[in-house]
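Have a look at the structure below before the remarks.
A single protein chain has been omitted; all remaining protein chains appear in their positions.
Labels run A and B following the written order; every chain starts at residue 1.
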Amino acid sequence: MSTSTPNLHTIVSLPDQSTAKLPKRHYINNEHGLLSWLLTGDHKRIAILYLISITFFFFIGGAFAGLIRLELLTPQSDLVAADTYNKFFTMHGIIMIFLFLVPSVPATLGNFLIPIMLGAKDLAFPKINLLSWYLYLAGGTLTLAALVLGGVDTGWTFTTPLSTHYLNTHVITAATAIFIAGFSSIFTGLNFIVTIHRMRAPGMTWFRMPLFVWSNYAASILMVLGTPVLAIAIVLVALERLVGIGVFDPAKGGDPLLFQHLFWFYSHPAVYIMILPGMGVISEVISTFSRKRVFGYTAVAFSSVAIALFGFFVWAHHMFIMGVSNYSALVFSLLTMLVAVPSAIKIFNWAFTLQKGSITFETPMLYAFGFMGLFTIGGLTGVFLGSLGMDIHLTETYFIVAHFHFVMVGGMLMAFLAGIHFWWPKMTGRMYPESLSKLAAVVTFIGFNLTFLPQFILGYLGMPRRYAAYPPEFQVLNVLSTAGATVLGVGYMLPLLYLGWSLKYGAIAGDNPWQATGLEWQIQSPPLTENFIEVPIVDYEAYDYEWLEKKQREQVTTVG
Amino acid sequence: MIASTNPAMHPHTHEAVDHAEHEHVALPQHRHHFETEEQQREAGSFGMWLFLLTEIMFFGGMFFAYLLYRNWYYPAFTVASNQLNVPEGAINTVILITSGFFMALGVWAAEVRKKGLLVIMLILTTVFGLAFLGVKADEYHEKYELHHIPGASFSTAMFTNPAAFGLKEEPLAPDMAQHTEIFFFLYFAMTGMHALHMIIGIVILFWLTWRAHRGEFSSGYVAPIENFGLYWHFVDIVWLFLFPLLYLINRHPLS
């Protein structure tokens, strides 16, 4: 353990690089060979498998985003025909939502960290954990199959009766893919909930858990309760395509709005499945780099649970203009306003965590600041859409596209990158190159704003979403957006390159480069397969930096 | 798949035990084998309950659709419901409850470590489960013969002109009769999904019987049996909702 450095610009304290080495035994070199990975029960190895696969799908989804922006450079649909464009945004949506955003933080960082943060040796059900990765992979492969066979053009929302009766693309293949990927996410959520309830180390009470665990817990509840409803909606779409009896077809007495209800009953909570774990990452990062306990720990913890609960009762705000009754429109609008409040609480609590802190600005912190700004915009523009009268003009335009990209990409992806950088030394034992990664964070932030701010304006001007061709007066803003997307693309490529580089050449990180308090930082990096040599006894609150200093003074570590 | 939950813990707990033996750190909270076993057992059954919760949400979507359409097309639903085979449904209810009873006995047998009894109970559970599926298949066949399977061969003739089929029903107007297809679609979707759960259950039962026969559950390790029991009872309970909803509450006395 190194002592505090005189350099006050950074908190990072690395071991002496001339003598430092990675630990002799850790989870990566514990066993060798491909099979030892493919048949592993180790939550950390499964997290790495997930990380590799979701990165793969992220770049495929990103490639589609690039193609979409390229097509929208000009008003005519000249790069590709309209039906190809429709397949682009459908694949972009399906891949990014079901194969990247939903599993992103939980399946990688959550999988890696939750057992360690709780002081457990693994998740409750290691084999089910592995199974869920295979299900994810099967879902991903089927999605790729649908893509290779000719694509799907339903849009990721599978709106009936369009998806059931009017399209001749590979809807059933894509539906099966989502069904299977859905079970992957159910099993992940189930595993987390059981682990959090039953596997906490002695002394790890509910209110000593890191906020990252709380937010993943809330997201897991949503996964376990919401996903099955999506599954049944998807099954009904597939059956309807096969048998065609008209359960969603009004000409035969069916109700197309029933599908909307079932679909959004999952797909709205899914938004919180995607964002909540990201919020957990931000709590960890902000606390660590301001050396302070998160302001109002309890409020932040409960706001996650509140978001999960309210999140289940706002689905019909996707249907305000579809002729839901006035009363339900009012109720759902009101509830939508309520669900915005816990998010506001979180933002202010994070801001006040900085107060009286001792702040440094490493890469994860920069991403976290980016998250706070972008999520504030994303969240508040959500209020526009929850407001009934405003929603009429804004829904189904680029405004809504910009809104959810601010939440999902500006929020979740920023949080994901913050988390990856933050825990990279723990996962690999090596540091990423700091200045290059700061550059990437800034480039991402600029590129993101350039891409999506013009889309708010486009939306208010009335440009509908999912248009391959658009009136020429919208071109300037679309060109801006495409230019931004190029910058954003560079911003995402950079981490892929330098993180890869750091695997071999990065500085040895040591156990606790950030001087953080979580249990995961008290063990070696990369951790042992069994995480802890002996079961830790937790006798301190979360984010207790005084405890950490005391411990470091006494030169006592839980890991010898 | 479901029952594999617990064996998954097995190597893991051994590892923990190994450590305890090798390093032997004397901490009062250190997990002894029994405590870990307890924790594992609790985790397993908690996980099973959560899984059943997702199953409830899964069936919930279909129940929601059923209630919506029943409300809209009440006359079609009552007449179509009258065509379901109540005696066979009732027999199936009894069969399934009996099967659940044997399953419960099986769990008890495992807990008191009676290997022979456990194997017999699991076999009886399987036999009654298969009997249920057999009766169900007969019902489906009957629907096939009456052209009540949604799709190309579906016919509403029986509902527009019941007299021709020797029924004392009031005839339905053709537009309403068409909606009987939605009833039968939901009937097949719901009972089919239920039957699929039965089939998965029976596959697992074969596997559990084989393991029980090898004596794996005769030394106090009963979690797979207990958790499978939860699953099997859940499948029973779903049927206990399906039977009245589909067969009984729409029924009306024929004059």
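Structural remarks
Just so it is clear, a contact is a pair of C-beta atoms (placed from the backbone, for glycine too) under 8 Å apart; a residue touches a chain by one contact, two chains touch by 3 or more.
Note that contacts and distances are computed from a predicted model.
Remark: of the listed names "Phenylalanine--tRNA ligase alpha subunit", "Tungstate transport system ATP-binding protein", "Cytochrome c oxidase subunit 2" or "Glycosyltransferase family 4 protein", the one matching the undisplayed chain in UniProt is "Cytochrome c oxidase subunit 2".
Only one of the listed residues, A:A174, A:A340 or A:A402, touches the absent chain: A:A340. Contact with the chain that does not appear here is found for just one residue of A:S290, A:S437, A:S481 or A:S502, A:S290. Of A:L22, A:V80, A:I172 or A:M390, it is A:M390 that touches the chain left out of the display. Screening A:L38, A:M322, A:V490 or A:L503 for touch with the missing chain picks out A:M322.
Of the candidate positions A:V152, A:I377, A:M408 or A:L450, contact with the hidden chain is made by A:I377.
Against the chain not shown here, subunit A presents residues 8-11, 77, 82-83, 85-86, 153, 155, 157, 159, 161-162, 165-167, 249-251, 253, 256-257, 290-293, 295-299, 320-323, 326, 329-330, 333-334, 337-338, 340-341, 344-345, 347-349, 351-352, 354-361, 369, 372-373, 376-377, 380-381, 383-384, 386-393, 395-397, 457, 460-462, 464-471, 473, 475-476, 545-546. One chain of the complex is left out; on subunit B, the residues touching it are 75, 172-176, 178.
Everything below uses one rule, namely that only the chains that are shown with their structure count from here on.
Subunit B has its Cα centroid 35 Å from the Cα centroid of subunit A.
The part of subunit A that touches subunit B in the complex is made up of residues 41, 121-122, 124-128, 131, 186, 190-191, 193-195, 197-199, 202, 224-229, 231-233, 235-236, 239, 243-247, 252-255, 258, 261-262, 265, 530, 533-535, 537. Touching subunit A in their complex are the following residues of subunit B: 1, 4-5, 7-9, 11-12, 15-16, 19, 23, 25, 27, 29-31, 39, 42-44, 46-47, 50-51, 53-55, 57-62, 64-65, 68-69, 72-73, 150-151, 154, 178-179, 181-182, 185-186, 189.
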